[in-house]
Each structure stands twice: as structure tokens, then as C-alpha cells.
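Only a single protein chain was left out; the remaining protein chains are all shown in position.
Our next item is subunit A:
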Amino acid sequence: MNQDLWVALFIIAAGTYLLRVIPLIWMQRKLIQHEKKGSVKPPPDWLTVLGPTMISAMFGASLVPAHPTFAAWVATALGMLATLAVWFRTRSMGLPTLTGVFVFGVIIVLFG
């Protein structure tokens, strides 16, 4: 890697870290200010909406299979249904995820 690439890598790494940490510092200061005033202020409304919509968007984007064949789409649909069904029963994270991967995997191996 030439020197320009190392500089670019450093800027991107530092920039990405700052994108993650500066909003935390900003929010922590806001929370401390409100604490001093004796009020407990939650994060701004728009942020509490944008957080879950971000996760939902990641969910939607991650649904597209690496090789989007008919079998992969069927496997995705059934894997999701299995995940949801186990989640309804257990209300946990691990087992539903594992079941979803298993169902998806079985269909891909058999028909993919």
C-alpha cells in the first residue's frame, strides 16, 4: 500500500470513529445539563423514532439473499416465518435466530 492509501485509511478509520463517538459526547453533555437543572430529558423525539426505523431498514436490506434464486427467496420467507414463530413462543433472541438459520439452511441445501 502506498503512502496515500495509508493516509486515506487513517482518515476513514478516524472519521468513522468520530461519527460514532461525537454524537455520544453531545448527548452525554445534554443529559448532564438536564440533570443539573433537575430534569430528566429523554433523547429528542426524532432520534427515538430514527433508531428503530434504522434497525427496520437494516432488516429489510439484509433480506435480499446473496444469490437471489427462487429457492433462496422461499428459504428467506420460511426462515423468517420460523424465526417469528419461535420468537412468539420464547420472546428471546438466540433460539429464534438459530431456528431461522436452520430452516433457511435446510431449504438452501435441499433445493438451492
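Everything that follows uses one rule, which is that contacts are C-beta pairs under 8 Å (C-beta built on N, C-alpha and C of every residue); 3 or more make two chains touch, one makes a residue touch a chain; residues count from 1.
We take it that contacts and distances are computed from a predicted model.
For the omitted chain of this complex, the UniProt record lists the protein as "Branched-chain amino acid permease", which is one of "Small-conductance mechanosensitive channel", "Aromatic-ring-hydroxylating dioxygenase", "Branched-chain amino acid permease" or "Cobalt transport protein CbiM".
Against the chain not shown here, subunit A presents residues 1, 4-5, 7-13, 15-17, 19-21, 23-28, 31-32, 42-44, 46-64, 66-67, 75-76, 79-80, 83-84, 87, 91-94, 96-98, 100-101, 104-105, 108-109, 112.
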